[in-house]
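Complex shown without one protein chain; remaining protein chains in place.
Chain lettering (A, B and C) follows the sequence in which the chains are written, and residue indices restart at 1 in each chain.
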Amino acid sequence: MRYLPLTDTDRGDMLERIGADSIDDLFVDVPEIARLDGPIHDLPMHASEMAVERQMKALAAKNLSADGTPFFLGAGAYRHHIPASVDTVIQRGEFLTAYTPYQPEIAQGTLQMLFEFQTQVARLYGCAVANASLYDGSTACWEAVAMSTRITKRKRAVLSGALHPHYAQVVKTMAHFTGYEIADSAPAIQPEPDLNGLTARIDENTACVVVQYPDILGRISDLSTLAEAAHDKGALLVVVNTEPVALGAIRAPGDMGADIVVGEGQSIGVGLQFGGPYLGLFAVRDPKHVRQMPGRLCGETEDAEGKRGFVLTLSTREQHIRREKATSNICTNSGLCALAFSVHMTLLGEKGLRRLAAENHRLAYMAADRLAQVPGIRLLNESFFNEFTVMLEGRPAREAVRALAKRGVLGGVSLGRLYPGVEALEQALLVAVTETTTPEDIEALASELETFVKEPAR
Amino acid sequence: MRYLPLTDTDRGDMLERIGADSIDDLFVDVPEIARLDGPIHDLPMHASEMAVERQMKALAAKNLSADGTPFFLGAGAYRHHIPASVDTVIQRGEFLTAYTPYQPEIAQGTLQMLFEFQTQVARLYGCAVANASLYDGSTACWEAVAMSTRITKRKRAVLSGALHPHYAQVVKTMAHFTGYEIADSAPAIQPEPDLNGLTARIDENTACVVVQYPDILGRISDLSTLAEAAHDKGALLVVVNTEPVALGAIRAPGDMGADIVVGEGQSIGVGLQFGGPYLGLFAVRDPKHVRQMPGRLCGETEDAEGKRGFVLTLSTREQHIRREKATSNICTNSGLCALAFSVHMTLLGEKGLRRLAAENHRLAYMAADRLAQVPGIRLLNESFFNEFTVMLEGRPAREAVRALAKRGVLGGVSLGRLYPGVEALEQALLVAVTETTTPEDIEALASELETFVKEPAR
Amino acid sequence: MNAPNKSGWKPEMQPDDGMQEGPATTTGNRALMLEEPLLFEIGHEETTGIDLSAIEEGAPTRLGGLERAEAIGLVGLTEPETVRHYTRLSRQNYGIDLGFFPLGSCTMKHNPRLNEKLARLPGFADIHPLAPQNSVQGALEVIHQLGDWLCKLTGMPAVAMSPKAGAHGELCGILAIRAAHEARGRAREVVLVPESAHGTNPATAAFAGYRVEDIPANSEGRVDTAKLKERLAQTSPEDCDVAAVMITNPNTCGLFERDFREIADAVHEAGGYVYCDGANFNAIVGRVRPGDLGVDAMHINLHKTFSTPHGGGGPGSGPVVLSESLAPFAPLPFVERQQDGTYRIVEEEHRDAEHQSFGRMTAFHGQMGMFTRALAYMLSHGADGLKQVAEDAVLNANYILRSMEDVLYAPFAESGPCMHEVLFGDRDFGGDLSTLDLAKGLIDEGYHPMTVYFPLVVHGAMLVEPTETESKATIDQFITAFRSLVERAVAGDERLKQAPYYAPRRRLDETAAARKPRLAWQPPLA
Partner (left out) sequence: MNAPNKSGWKPEMQPDDGMQEGPATTTGNRALMLEEPLLFEIGHEETTGIDLSAIEEGAPTRLGGLERAEAIGLVGLTEPETVRHYTRLSRQNYGIDLGFFPLGSCTMKHNPRLNEKLARLPGFADIHPLAPQNSVQGALEVIHQLGDWLCKLTGMPAVAMSPKAGAHGELCGILAIRAAHEARGRAREVVLVPESAHGTNPATAAFAGYRVEDIPANSEGRVDTAKLKERLAQTSPEDCDVAAVMITNPNTCGLFERDFREIADAVHEAGGYVYCDGANFNAIVGRVRPGDLGVDAMHINLHKTFSTPHGGGGPGSGPVVLSESLAPFAPLPFVERQQDGTYRIVEEEHRDAEHQSFGRMTAFHGQMGMFTRALAYMLSHGADGLKQVAEDAVLNANYILRSMEDVLYAPFAESGPCMHEVLFGDRDFGGDLSTLDLAKGLIDEGYHPMTVYFPLVVHGAMLVEPTETESKATIDQFITAFRSLVERAVAGDERLKQAPYYAPRRRLDETAAARKPRLAWQPPLA
């Protein structure tokens, strides 16, 4: 076994020092009933690296990877070009094979990186403080709701209908058990989101209102008024962002009055990975809320010689100190994804992020214009960043997606899949465009969709 | 420019400190005639990582990679499975981006590795001392001839006809200019090499006799008698090995009396890479010859506190000290390939190398048996390790190779390509089989060859 | 050079036995130990390591009039600066690749590099979670195959794959339990958790709306079965307020809960469920199936037992195996193998009688990047290799226990063998020395310290988990160094209070950090 250094001689010598006759002597505490007599049946025996590689490659080959494919999927997970040096850094054994930095004297690498990461996220979000990451955007969203209830001591959360439905599901799942009340709805198919309707639902019992920016249909709207309305009622505004690249082009949620900003960081440095591991971002505008935040926080301090150094701090919020009184049960987070995010963001910088955002928008604009010209297709959005909604007249978008995939085009995400059973959304297709999209890809999508829409419904 | 850290402000500030008005002031020594007025025409401007990746991937896609292809090419370059951890190690920045270890206090990593590498190679070859690598097997072969002439003060080298023809070409090219006399011939198509004929060619002016083991046709023979015969005449025996894995199964050249053993190390850790970079191995049986060796040598010593450490040593052999009197002009060698070799060899160890060799031989045996059953195909070899020669009756092997490639089978190396114009060799096909070859691959080769041989010649 | 110094430290040794001292450097660097400024101190707003075209002035936009006008406040570095910044930072870190990392309860085993390579295949890494299912059959097969391995290894009928780490897995299990109770009419109120449990256990129970009560332990470091039964017997099964017990097995003292089956039967009798914290599965994988012990739900940290890298804090993955009775409540989405051999994702639209899922825990299907690694790990080890993993892990821990107990207080040494980790305490340390000082001394010796001050049941706890991927030579050298440090601690060597001496930083002031938190970089005042 290539991963097991003990030799049989070693094992014999060690058993002797221990004073045991055989390895079985060390398992005496296992009750008779649970002892197995040999390797578990029904499972294969060990295999060489070459054999395992063959098997896994065969599985990988059954998937249609985005590489080289016209690709327009988004809805909370975006495909961006990740510079090669990001992977070089995260494969450094000192980062990859380290644990949570509980011994700060020999974990300054991870800690300083986290401090820089927190600063990057806070600035991107227009907030004062960000934490060291959560699992993903959806769990971060729930943590924001839970934190709002702790701060306001209220139990009701109002969710925008244009919040990612999976995020809403996560919140509702958790709220069911914690006894919180959640007000939500499916999104209305209209060029601009109905923020007034949302505002109207905020009341004196509302802990927070949760809104996505850009929203699930790709629309962008000013949240300042909503923030004021929430604050008027003593509620917090939670803003969810699923595409951090957008914030290189549009205003920061914190600057519009959001109290808690959460999001998915996967776009920067992490990649698609079929949905995980991803990167939950979490930040607060007002430092006074720091002690209610979930997750790890890295802070600056000094060592015994007066040199600057970093440590995990405010751990009295966390489960390993506070146990059932902790702000969250999270322990393992998305550390290495945070590193990838931070490296990519460092390569981008202010200038690069702004250019990247502009390029995304430019290509999305081009795609939206192009699709709007296709007979039978209507562009829903007034505003968008790199993702927008089109209506396929008379045809369900789910079918379009499947049909196009068979022809090697990954054409978008159908709202029918996200909102099964909601008839009003059946014809809606979410189309995401990034810097990896070529004009040829856009042409391929337009012509495939044109063909599809023309075909008589089956 | 993502690789250039100076900003325009920096450039201005620096010019000011220098006291120059513009960058052109720093190029004043370039004569008028050679000054260009702008970027060179005819070449593209800078491009993003994404754009370059696209371009290069398109080029890579034009090649039929061995991965997933029935693959039987050898003749001096072999495809083996390289464990993933080899690449992890050689991508460590501390190894990858280091220079030659001229400052040993901060290069102990490279130096200790080289010391271990030298020990591994020496043992594999049955020699006392190996150097820290040369470019590849063919240049190592020439260096061995040159070293033999220095030791014996004679100017004639006798090359076995079964030495890799490209190696023979390299020797002859160099010998032409140095005025050495080279005796060689094409290999005779027979089950066993004609060592007697070779012995007969050794005379009192012979500096060395050069023989390959296993030879270009895959044959293996005991070289002890040849060694004695050479030594009787005051000549040295140089043994060339192009497949180090073989030495996990068959006797070491040093143990059979070879004075200098050289070879190609690419099989272990390095990979195919279309021929380079490869790894020239060079070892001597008798330590008294060390001061005539080419290339770098790493040796053990102590530091000022008495701790063991390693340094480059015996540099008085080398060009940077001895200039025109150096034993070779080599400077940059194959350091990182030596590291890859050493890591892979460490993973293998005695046991793994022996098993790997056995598995190669087992599969080659199976393939030889299988092909021998194909009508119209004759197996030439009595002995072989993982490569053997078959004769395609009535059909040129070069055509077979091309025809099979079109059908996605990389069927071997034709002797017609290696010895253009030598009619006796036209029907000979070299077939290499390694642990990466599957029984299905062998079946594919057999059936494709059967089809080919059956076809009437065009 | 690295051979254990047989003599080790002796109390009579003088401080000047130390390393040669050199002059201060201008840069603050010490040869290969390099200082590195903060990104924000070396980066520039105008610098970028990505070559994208300049933004076209006046290009039309549809950003809803919300253009971000002010500076974001980010800085950039070119690629050379970036690679160097992070390489230098990385060198201030310790990792498994550097040396022995016996962090108890964390299973810091070697991370095979094959797994890293495979997870990066475009067919796994470059596919979208919402891609049409006909285009990702290989990915669904990976999830299904891995789930199948987990079921067989644990002897359980079902598995939920989406939880994102151990704590998320706990949540999954407790929510399934709660949903099952609710389906029977009453959620119940209490979850019983032993004091020795990991902090995530009580935190999870509370997060799921339960009240947490302690399970008492016996002097052997195990659950006090009698007292637990008493607690359950306070009411009739119908009125029982205990929704579940959460027991870690092997527990955090490194001991196998001998009475687990008996406890499970009692809990079941009282109408409760048995949650097993499977973070320590490495001790028994391939040798014991939790399903045979009456477990209803157990999370498995793929980042521990199945060796996906810890990455400085994450990501992880915490699939949860479920008993027959909890399986219907498993979270969405999950992967199902269909009659025709293809796979499909079961999402909200399929919720029905058979699928009484308690809902969704995360946006997508779980930690695919960890799944590919874990599956490669399992295929590599096979049933025989995994059994050997458990045996070697346990052997190494017992070897350390028996090599240390003569000099270091080992509270449960008498009660028999330990499992994959061994617990010590600082009872016998001299002066005012404590576990922390010993841990910092280990840093100077080139080791990552063990887990300290956890579990809470022993004073100055030191939980040592060697894992199976360490050689005897490494463990022997560790024992020598550890013994020498223990001797110093027992003798009250005050110099330990200043350790570490050689790390990139001396002891850091954590109190100051918490008192006046500085959690983001601020430009220095001019």
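The working rule: a contact is a pair of C-beta atoms (placed from the backbone, for glycine too) under 8 Å apart; a residue touches a chain by one contact, two chains touch by 3 or more.
Note that the structure is predicted; figures quoted are calculated from it, not measured.
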| item | value |
| --- | --- |
| Interface partners of the hidden chain - shown chains only, full complex considered | A, B, C |
| Hidden partner chain, touching residue among B:203, B:300 or B:443 | B:300 |
| Residue of C:37, C:237 or C:430 in touch with the missing chain, whole complex considered | C:37 |
| Candidate in contact with the missing chain, chosen from B:226, B:281, B:339 or B:391 | B:339 |
| For subunit C, the residues touching the chain missing from this view | 1-5, 8-9, 13, 15-38, 41-42, 51, 78-81, 83-84, 87-88, 91-92, 94, 96-99, 109-110, 112-113, 380, 443-446, 469-471, 473, 477, 480-481, 484-485, 495, 498-504, 506 |
| Where the unshown chain meets subunit A, residue by residue | 1-5, 7, 46-49, 83-85, 87-88, 93, 105-106, 305, 307-308 |
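As a convention for this text, only the chains that are shown with their structure count from here on.
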| item | value |
| --- | --- |
| Rounded Å distance between subunit A and subunit C, as computed from the means of their C-alpha atoms | 21 |
| Inter-chain centre distance, subunit A versus subunit B - centres from mean C-alpha coordinates, in Å | 48 |
| For subunit C, residues contacting two or more additional chains | 44, 46-50, 52, 77, 79, 83, 87, 112, 114, 116-117 |
| Residues of subunit A touching at least two other chains | 2, 49, 53, 83, 88, 91-93, 347, 435 |
